[in-house]
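One protein chain is absent from this view; the other protein chains keep their places.
We just call them A and B in the order they show up, numbering each chain from 1.
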Amino acid sequence: MEHYTMNLTLKIWKQKNCKERGRFETYQVKNISSEMSFLEMFDVLNEQLIAEGKEPIAFDHDCREGICGMCSMYINGRAHGPWHQTTTCQLHMREYKDGDTIVVEPWRAKAFPVLKDLVVDRTAFDRIIQAGGYISVNTGNAVDANAIPINKQDADESFAAAACIGCGACVAACPNASAMLYVSAKVSQLALLTQGHPERKSRALNMVAQMDKEGFGSCTNIGACEAECPKGISLENIARLNREYIGAVFSGSEEKG
Amino acid sequence: MNWKHYFTTSIGKKLVMGFTGLFLIVFLVVHCYLNSMIFVSREAFNAAADFMATCVAMRILEVGLFAGIFLHIIQGFMLVRKNASTRGERYAVSAGNKTSAWYSRSMGLLGTLIFLFLILHINHFWVPSRITGGLNPTEVHGVEMHDLYQKMIDIFQTPWVVAVYLLGVFSLAWHLIHGFYSAFQTMGLTMPKYKALIRIVGIIFSIVICLLFALMPVSMFMGWVS
Partner (left out) sequence: MPLVSKIPAGPIAEKWTTYKSTCKLVNPANKRQLEVIVIGTGLAGASAAASLGELGYKVKTFCFQDSPRRAHSIAAQGGINAAKNYQNDGDSTYRLFYDTVKGGDYRAREGNVYRLAEVSASIIDQCVAQGVPFAREYGGLLSNRSFGGTQVQRTFYAAGQTGQQLLIGAYQAQERQIALGNVVQYSRHEMLEIVMIDGKVRGIIARDLVTGKLERHFGHAVLLCTGGYGNVFYLSTNAMGSNVTAIWKAHKKGAFFGNPCFTQIHPTCIPVSGDHQSKLTLMSESLRNDGRIWVPKKQGETRKASEIPEEERDYYLERRYPAFGNLVPRDVASRAAKERCDAGYGVGASKQAVYLDYAYAIERYGKIEANKQGIANADKNTTIKLGKEVVAEKYGNLFEMYEKITGENPYEIPMRIYPAVHYTMGGLWVDYELQTTLPGLYCLGEANFSDHGANRLGASALMQGLADGYFVIPYTLGNNLADDIRTKAIPTDHPAFVAAEKEVSDRIEKLMSIKGTESVESFHKRLGKIMWDKCGMARNEKGLKEAVEEIRALRKEFWSNVRIPGEIEEFNTELDKANRVADFIELGELMCMDALNRNESCGGHFREEYQTEEGEADRRDDGYMYVAAWEYKGESNFEIHREELNYEVVHPSARSYK
């Protein structure tokens, strides 16, 4: 792989806090190595801004290896940028060439208010889990791990759904800002396991109710969420959530509280 | 059990869209089948239309049909309005067609076009046939009935009307390509085993139905049937 350097124009969303209106600012960065990750390019920019006595750009990031789900940039119209099944932190600069202009925006959804610049508040996702995204088992209550065999296919599908990192790219990419892929991944993971069966009906109802309460949009099966999900969570999970929901409604289950 | 509540959640609303949508799809099949009688003969078509107009069961179903259309439109309108409000600040750059198909994002627009077309369409045929009257009488196998066939020929002589009908059918085709699959997905029936099948059947269905519909005004305008 040939290494090269590039100069770039960056248009980045700047917003002081959730109350003030934001705007785009334009920055120039020079001598960016094709070996850098996208966030390392941001590090370079921030160092440059600090040296100039300006405020650096706030952005969320932590593990920088694609698993914590903290990074969240909407890059040239794409959640986490153009690479398939890749988080922002794993996107590398060899995607770009000298002279390119890159527009970087925060996740945009009313349920994810901007806290500063590119940082958004995703606590709505925590509250959705609180509504029922768990199995009620206190520590010490468990039977032997091999007491309940789980069909391997179900276990594998459950794992595939559990790969969700809760980054919110699905919401960011969805034209409706719907959180269905996120909710369905959790409902699916737990519904596919025998351990999750006792609560499956109330779980589906409660999590959907919370999702609505948080102000996410309604799913209209567009599929942008699946296309942009860095972990390849499948739309099949949304179909399963729909089934779970219908089953719960027609069996007369009730939400709690 | 609070039914109203469970059908007004985000999934509940979609279920209403899906159920009414599938019902309307069934109606389209019947409608298309009957209308295709114009390619058989004037009498066959008029007899079929008369059956629809006079059969009690059909009249009852017709009420259901209007209810279905009404629900589909109202619920669809509410969905679009809700979803338009969830983004807040718009993106400066959008993904466009890189992550989704344009028609899947444009169901509201396509639906509105279909709705506008429907107003014209109902006014053309249903209103004079059921309410205002004024259609020529004709006789098929000794039974007196409206000559709806002649009405069609008359109406489809105006180029802009044909154009509007084609636009309506065109919108319907794209609306169906997404709607057919979407209804099954909403009902949770798109398991991996069937998903591809549902997609393909949906696309073929949408194209065939809409081609047939499109052929009707065109044939009459061009004088391919008489």
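In this section, a residue touches a chain if its C-beta (ideal position, glycine included) is under 8 Å from a C-beta of that chain, and two chains touch if they have at least 3 such contacts.
Owing to the predicted nature of the structure, the values given are computational and were not obtained by experimental measurement.
With respect to the full assembly, the chain omitted from this view is in touch with A. Residue in contact with the omitted chain (choice from A:12, A:131 or A:179): A:131. Across the interface with the omitted chain, chain A contributes residues 1, 16-17, 33-37, 39-40, 43-44, 46-47, 49-51, 53-56, 58, 60-70, 83, 86, 90, 92, 94, 115-116, 119, 121-123, 125-126, 129-131, 133-146, 148-152, 155-156, 158-159, 162-163, 165-166, 189-190, 193, 195-196.
Criterion: only the chains that are shown with their structure count from here on.
Each chain gets a centre from the mean of its Cα atoms; for chain A and chain B, those two points are 37 Å apart.
The touching residues of chain B, when paired with chain A in their complex, are 1, 6, 9-15, 79, 82-83, 85-96, 98-101, 104-105, 107, 178, 181-182, 185-192, 195.
Here chain A touches chain B in the complex through residues 11, 22, 24, 74, 76-79, 103, 105, 108-111, 173, 175-178, 180, 205, 208-209, 211-212, 215-224, 227-228, 235-236, 238-246, 249, 252, 254, going by the rule given at the top.
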